[in-house]
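Left out: one protein chain. Kept in place: all the others.
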Amino acid sequence: MRQQPQSIADFREQARRRLPRFVFDFIDGGSGSENTLAENRSALDRHRLVGRAPVDVQACSQSVTLFGRDYSMPVIIGPTGLAGAAWPRGDVDLARAASKAGIPFVMSTAATATMEEVAAAEAGAKWFQLYIFKDRAVSARLIAKAKALGFKALEVTVDNAIPGRRLRDARNGFSLPFRWTPAKLASLAAHPAWSMRMARAGAPRLEVMAAELGLDEADTIAELMQSQLDPSVGWEDIKWVRDAWDGPLIVKGMLDPGQVAKAVETGVDGLVISNHGGRQLDGAVATIDILAEFRAQAGSRLTLLVDSGFRTGSDIARALALGADAVQVGRATLFALAGGGEAGVRRALDILKSELEIAQMLMGARAIQDFGPAMLRSPRPLRAP
Amino acid sequence: MRQQPQSIADFREQARRRLPRFVFDFIDGGSGSENTLAENRSALDRHRLVGRAPVDVQACSQSVTLFGRDYSMPVIIGPTGLAGAAWPRGDVDLARAASKAGIPFVMSTAATATMEEVAAAEAGAKWFQLYIFKDRAVSARLIAKAKALGFKALEVTVDNAIPGRRLRDARNGFSLPFRWTPAKLASLAAHPAWSMRMARAGAPRLEVMAAELGLDEADTIAELMQSQLDPSVGWEDIKWVRDAWDGPLIVKGMLDPGQVAKAVETGVDGLVISNHGGRQLDGAVATIDILAEFRAQAGSRLTLLVDSGFRTGSDIARALALGADAVQVGRATLFALAGGGEAGVRRALDILKSELEIAQMLMGARAIQDFGPAMLRSPRPLRAP
Amino acid sequence: MRQQPQSIADFREQARRRLPRFVFDFIDGGSGSENTLAENRSALDRHRLVGRAPVDVQACSQSVTLFGRDYSMPVIIGPTGLAGAAWPRGDVDLARAASKAGIPFVMSTAATATMEEVAAAEAGAKWFQLYIFKDRAVSARLIAKAKALGFKALEVTVDNAIPGRRLRDARNGFSLPFRWTPAKLASLAAHPAWSMRMARAGAPRLEVMAAELGLDEADTIAELMQSQLDPSVGWEDIKWVRDAWDGPLIVKGMLDPGQVAKAVETGVDGLVISNHGGRQLDGAVATIDILAEFRAQAGSRLTLLVDSGFRTGSDIARALALGADAVQVGRATLFALAGGGEAGVRRALDILKSELEIAQMLMGARAIQDFGPAMLRSPRPLRAP
Partner (left out) sequence: MRQQPQSIADFREQARRRLPRFVFDFIDGGSGSENTLAENRSALDRHRLVGRAPVDVQACSQSVTLFGRDYSMPVIIGPTGLAGAAWPRGDVDLARAASKAGIPFVMSTAATATMEEVAAAEAGAKWFQLYIFKDRAVSARLIAKAKALGFKALEVTVDNAIPGRRLRDARNGFSLPFRWTPAKLASLAAHPAWSMRMARAGAPRLEVMAAELGLDEADTIAELMQSQLDPSVGWEDIKWVRDAWDGPLIVKGMLDPGQVAKAVETGVDGLVISNHGGRQLDGAVATIDILAEFRAQAGSRLTLLVDSGFRTGSDIARALALGADAVQVGRATLFALAGGGEAGVRRALDILKSELEIAQMLMGARAIQDFGPAMLRSPRPLRAP
């Protein structure tokens, strides 16, 4: 199938063909036995949607308000490191596509473009994803810079106390900067378009971190992260960020509903319920299976975002019905980026929006707020044994 | 296996061989990830039948009364658009086969024969499936014509507020009228019998809609539908149809048991519980998993029909045991139509009747009304989370 | 693997190699979509065994008492029609093997040996399986003959009100007597040992029925059965058999626990809970999933036998733990019969006994009566919806 992608699954197949194996695997892979990766899909499929008709859905709208700002749909391009491996300065393309689609783009601290470049590209609602580094001064400078450049919200990633074991990367010898093994060079020859783009643009660099940290070579991005990230991060550190940042503050990487009270106490505005796309804790619960517990704990006190494995409009509808305010995508737009830069990403967002609109209209939900649990039929929830 | 089909599954395999890919895919495919399509089968298989013997089942009968008329079995040939792509003027063959089998045939508004042709072919109980068009006058004229031509019941489809994304059609470049790409022409050469039939009969046309709407070219049947169907349709529109039609009124495309009260209030006589054969809402609940909730809500106030994935007599028995009054088939008879026109359809109906008779006799259900939930063993029902 | 079979699964593979396709399929196949066949295996696997140690199991015994007689293990060679297609006069080999193993053999009315031959071969506990024919006089004569020849118990099959649709047989053109199509003749050439045995012994005939009914040609064994069996059979007919037979009376083919009271009232001694090995009701519940309901209804008033898909000692242990008194096997010993006549069957029985002994010893059940539900861990039971 060499045709126009019709779904995120098609974009994934396209990316598999167009990217060298070690790059595709870096994006596509999960940690350990990739058991969480598989569960993310299976768990979504277990929750079945209830169509509702006849309902007047002519004036149907996907727009949502998140942290006081309106967006065209409850979809956020979430932070993904090393986007430049998929497409030169891919972060900028992601930002532009999000801006044009009227949705937030969350720039990663592991971006391959500078904060200035992204800030310039995204006229709308750019958010910044922050790591809490061992050297807190680095994080402090990034917060200040985000504020100065007009980033609207801060997403602090907390599920990186230690990197997951990404075995595909270890097997492929994926390193930063790229180290050119014979296998990788052979892979370049088989992917001339990608290679030419990279040759012209130069190999991707973690621009933000390079500027702040003066990076050395590292075997894998995981090792790099491990050397810089601080496993001591607790709620007091979130409090520290809270004091330093007066915009919306989102904590990314939550799986335990027992932490909701702490989040509220700490003055956090929102959470991203996440298993890091199956790239961290091998065997983690799927986010769709824990979301309702979060909403039950949080009530209306927190904005709840969710990610990890959402690939279709129906997946987004499942999350909304279970209490999410919006869904973050990561690989979905990276696969599209790999296929055609900004244009690819825009097409992927169009597809998601169209699929969501279809789900919404067929489920009789005129507005995003109309989604609720009565629109699902699900097996008994997993629970603590 | 080039033998006489012994089951609907055999007819499907036969159709896969005999039809050009783009036609087979149009019939066989579902929307989005085709996840609903797969679930329709899995969900049926989870409900296990309880045989009951020894019970005197000599005078066993499959006959049912629906809306005051007797039929030979609780099976209805449901409305399917573009039947003529499977067999020239296929709607007429379906009507004739239904008539001879003593069961209702529901003519689709997207039929490829005229209402007059079908009315002439079906001596027995022809029903008419109605879309509510943006231009209500078209729908009004169709109602009047159905009445004039002696159609016995009206089935108003409501789960088409927007068409599902049928990716096989998009990939195959399925369009109306057929546009002859090299791939499609090659496909013709590989299916000479089908091609010759089409050459003689002319490409199929949506005769009813063409007459009423003066159709333009459209990329896909989905786009065509989207341009004509009205997403504002609500229960007031059903009321409008109710006032215009004094025969039995059936609303097709229900998945939400919460709407039963509205249906009763509106004076509707029956429902078709349906996920449109997995062609609309991707991720929809299987109808067998929601049927019992409908029966619990409706009591005896509504006739409940069900469709989406029923392929065997045992499937029909499952639906009857869970409270359905009858089952509509769509692809089952289309596959058979593709294999041999009216004769194929008659054979398919014979197989279904024979399979149902076997299930019935082995389950000790002398009459269709004897089916009940005690004849099933099922996992805990899915429920709203 | 051309080695000595180590399990019933090995015997099945051996039979697949040694038998012509149309014969193997006749034995191995199920009805309709063969969905019950698959479920029989899956359902057994869902019930997990609890090992119990350390328990003194030195004096462990498999012996059971059924209807007042002792047997070496709770396994019965159940009735299977047309055993002679697997091995000439195979019924006699089955009888001899059962006799030597000290377990009952149930001769089928559709046997390919005469009642006299089987009676002579089985010194021990031969039982007779009875059909209730349209012509009750035939059944009456068979009862009288069974009594005269010393058969110890009568098993009346009741789940044959109509034969299931065995599609493999229909596709293979399986008929009685064998009709030699080119495909079947080719199949003979590929299986010279089987062909030579059949050439010497003559094609198998339904000796009992031929003698009593003067059989005509029939397209399939199913059609033959349908022409002779009486769909009006109810509990009054069982009462009629009860009055005619003063030995243990067993009703075979029960799936509905709601009929237990009737069975007790009618004076029946035992039941065979059965879905006919997946050969009758397509979609039927697995017997392991309905057995506990039967035991709950029956208490100690009935001997409960179970069949349909039991292939290992652990499967037998599951049935015993859920309340069965013994397990009937059918295909297990037929596959072995096909592999080597009586010697094959004896080996299969040895394997089953050895596997049961292992399960028993590892589960700490010194005697068969020690098995109980506390030795299982199972998912929630299926139930009437």
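Which chain is which? They are A, B and C, in the order written, and residues in each are numbered from 1.
By our rule, contacts are C-beta pairs under 8 Å (C-beta built on N, C-alpha and C of every residue); 3 or more make two chains touch, one makes a residue touch a chain.
All of these numbers come straight from a predicted model, not from anything done at the bench.
Asks: Counting contacts across the entire complex, name the shown chains the missing chain touches.
Replies: A, C
Asks: Using the touch definition from the top, which of A:G51, A:G253, A:G270 or A:G339 touches the missing chain?
Replies: Checking the options A:G51, A:G253, A:G270 or A:G339, the one contacting the hidden chain is A:G253.
Asks: Return the single residue from A:R16, A:K100, A:R141 or A:R165 that touches the missing chain.
Replies: A:R165
Asks: Considering the complete complex, identify which of A:A119, A:L142, A:L249 or A:A284 is in touch with the unshown chain.
Replies: A:A284
Asks: Which residue, C:T181, C:S227 or C:S354, contacts the hidden chain when the whole complex is considered?
Replies: C:S354
Asks: Would you write out the residues of chain C that touch the absent chain, in ascending order?
Replies: Residues of chain C in contact with the hidden chain: 1, 3, 6-7, 9-10, 44-45, 47-58, 60, 292, 312-315, 317-318, 322, 354-355, 357-359, 361-364, 373-381.
Asks: Would you write out the residues of chain A that touch the absent chain, in ascending order?
Replies: Counting only chain A, the missing chain is touched by 31-33, 35, 39, 158-159, 161-165, 167, 170-171, 230-235, 237-238, 251, 253-256, 258-259, 275, 280-286, 289-290, 380, 382-385.
By definition in this document, only the chains that are shown with their structure count from here on.
Asks: Quick one: do these chains touch in a line, a ring, a star, all-to-all (complete), or other?
Replies: Shape of the chain contacts: a line, open at both ends.
Asks: Please indicate which chain is farthest from chain C, where distance is taken between mean Cα coordinates of the chains.
Replies: It is A whose centre lies farthest from that of chain C.
Asks: In steps of 5 degrees, what rotation angle do you get fitting chain A onto chain B on the CA atoms?
Replies: Copies differ by a rotation of 90 degrees.
Asks: Taking each chain's centre as the mean of its CA atoms, how far is chain A from chain B in angstrom?
Replies: Each chain's C-alpha centroid was found; their separation is 41 Å.
Asks: Between chain A and chain C, what distance separates the C-alpha centroids? Give it in angstrom.
Replies: Roughly 58 Å, centre to centre.
Asks: Taking each residue of chain A in turn, which ones touch at least two of the other chains?
Replies: none
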